[in-house]
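Missing here is one protein chain; the remaining ones are kept as they sit in the complex.
Let's turn to chain A:
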Amino acid sequence: MIKLENIFKWYQVSGARSFVLKDINLHIEQGDFVSIMGPSGSGKSTLLNVIGLLDEPNEGKYYFMDEDVLALKAKKRAALFQSHMGYVFQSYHLIDELTVYENIETPLIYKNLSSKERKAIVADMLDRFGIVGKKDLFPSQLSGGQQQVVGIARALAGSPKLLLADEPTGNLNSKQGEHIMSLFKQLNEEGVTIIQVTHSEKNAEYGHRIVNLLDGQLKDI
């Protein structure tokens, strides 16, 4: 599903290149559950952003479902992103001014779905994640764990094939974290490919495979 070949990413710091990603080669199959691990500053988030099309490498090839993503035009790339990927953030990034219901609905609006279809999907999501009772609340009225559940529900509303999660449990206590991870596991069993960035060994264990990153380079264990 995902094929990264010789990916480099660097910043120009006073004339010299400071590498964030160095010669990354990575294959991820459909249905996989990959945990990216590594110390702070090792380039985990950048790698995830490159995979999620939020960032571009300076060098290298990226094939997503056999398509050369970096050669695509911006519009097509955005369409690809919209239809196949969902993003979950460490600090949830819900829109403060919108209710839980509206937050989940937002990506569907951007996909130009009719209001009937949106209603059905949002209702399904609320039901699936057990947050029907909270649908009219605002993000500030929820606990961190609950907010992250909404964030995941929102990411999954567009029924993506790939779920990208950047430290999804980073701001949560252990009990909330466990709940989120079991959710991930369940989703993966239902067929969603998941790539998560995490610090915690315990959370990484939920995945099938662990990718270790150090100073921008992959380290096989």
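Some observations on this one:
Keep in mind that, in the parts below, a contact is a pair of C-beta atoms (placed from the backbone, for glycine too) under 8 Å apart; a residue touches a chain by one contact, two chains touch by 3 or more; residues count from 1.
Keep this in mind: contacts and distances are computed from a predicted model.
Chain not shown in the complex: UniProt lists it as "ABC transporter permease", one of "Glycosyltransferase involved in cell wall biosynthesis", "SpoVR family protein", "Cytochrome d ubiquinol oxidase subunit II" or "ABC transporter permease". Among the residues A:P57, A:P107, A:G145 or A:G177, only A:P107 touches the chain that is left out of the figure. In the complete complex, the hidden chain is touched by one of A:K22, A:K61 or A:H93, namely A:H93.
When the missing chain is restored to the complex, the residue among A:M1, A:L26 or A:L54 that touches it is A:L54. Residues of chain A in touch with the missing chain: 45, 49, 54-55, 78, 81-82, 87, 89-91, 93-97, 106-107, 110-111, 154, 158, 166-167, 170.
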